[in-house]
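Can you read through this structure? Questions will come right after.
Yeah, one chain of the complex is gone here, protein chain that is, but the others are all in their spots.
== chain A ==
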Amino acid sequence: MVVSTAAPATEVQVGARPQRRTLRDRLRRDWTLLLLCLPGVLYFVVFFYVPLLGNVIAFKDYAPFLGIDGSPWVGLENFVMLLEEPEFWTAVGNTLQITALQLLLYFPAPIALALLLNSLVGNRVKRLVQTVVYLPHFLSWVVVVAMFQQVIGGAGTITTFLAAHDVTIGNLMADPELFKLMATAQVIWKDTGWGTIIFLAAITAIDVSQYEAAAIDGADWKRRLWHVTLPGIRPVIIMLLILRLGDILSVGFEQMVLQRDAVGAEASEVIDTYIYYHGVINGDWGMSTAAGLMKGLIGAALIYAANKLAHRFGEQGIYR
């Protein structure tokens, strides 16, 4: 408190000479703020930056009893072994297939729903629908998958209803062939509503006079959608696409773990589950860290590339 009461005196003349202030003065003035930063900074150091360095075990033959320092260096051996492992390529293939399905089926869904919501005349109905469709976003994956199970699982209501009418669809939730589609359907159910928020905000930001001008020029709703609304939200669509591209190698880790018993590893193994089961469960520490490191680097490179591409096409992207 002694130090902070000294603050006003120095502060009064602040505008005059910020550059002449010495480090000691600033430390005296800012020590409370620095102390406030401490817990958060400590967190990011311990659980972000140090583990980031911990990725060196991708280049080591890590053994828990030797520790990170004590384990011998093996160069790129972990990476070579990983790339020769067929199971890893299954995981990569599954990941890319699910990403493709999500881009194709999930990505447009919030845009479509936002446009639909925006076209509603009554505010009451819009509010009501929004309240309902945002809700699933806040459920845990355990709850979401359980909800799918009770409706279209082996004993689900739709399954038994159809069976009673001589239509057999079997257990959709345990069919390895259909798993990737089911996983995408779960994402659609959970996050389409939530995803509309950002698009609705973008639509609201469009200048109303553009619509008026278009209407005066005789544009019907289809043309207004095509020439006003969609161009208006294009920067947001592109920004989200870039972000999704950076995340191309991570798809619904929790979903996969939950449904692994039902559909098997062959259908549900993705890169993240590969890392979990091979690393934490089987103790292939070095190899699975190598997989994680590669995934992270490819993701960062993809974001960078996609952002560059967006600039090339005259878009804002996510950063400059």
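Please note the rule applied: contacts are C-beta pairs under 8 Å (C-beta built on N, C-alpha and C of every residue); 3 or more make two chains touch, one makes a residue touch a chain; residues count from 1.
We take it that contacts and distances are computed from a predicted model.
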| query | For the chain that is missing from this picture, which UniProt protein name fits: "Na(+)/H(+) antiporter subunit B", "Cbb3-type cytochrome c oxidase subunit", "ABC transporter ATP-binding protein" or "ABC-type glycerol-3-phosphate transport system permease component"? | reply | "ABC-type glycerol-3-phosphate transport system permease component"
| query | Looking at the whole complex, which of A:Ile57, A:Ile98, A:Val270 or A:Ala306 touches the chain that is not displayed? | reply | A:Ile57
| If the hidden chain were put back, which of A:Leu76, A:Leu104 or A:Val125 would touch it? | A:Val125
| task | Could you please point out the chain A residues that touch the chain left off the display? | result | 1, 4-5, 7-8, 11, 18, 23, 26-27, 29-30, 32-34, 36-37, 39-41, 43-44, 46-55, 57, 68, 113, 116, 119-121, 125, 128-129, 131-136, 138-143, 145-151, 154-157, 159-160, 163-164, 189, 193, 197-198, 201, 211, 215, 220-221, 253-254, 257-259, 261-262, 272, 275-276, 279-280, 285, 288-289, 292-293, 295-296, 299-300, 303
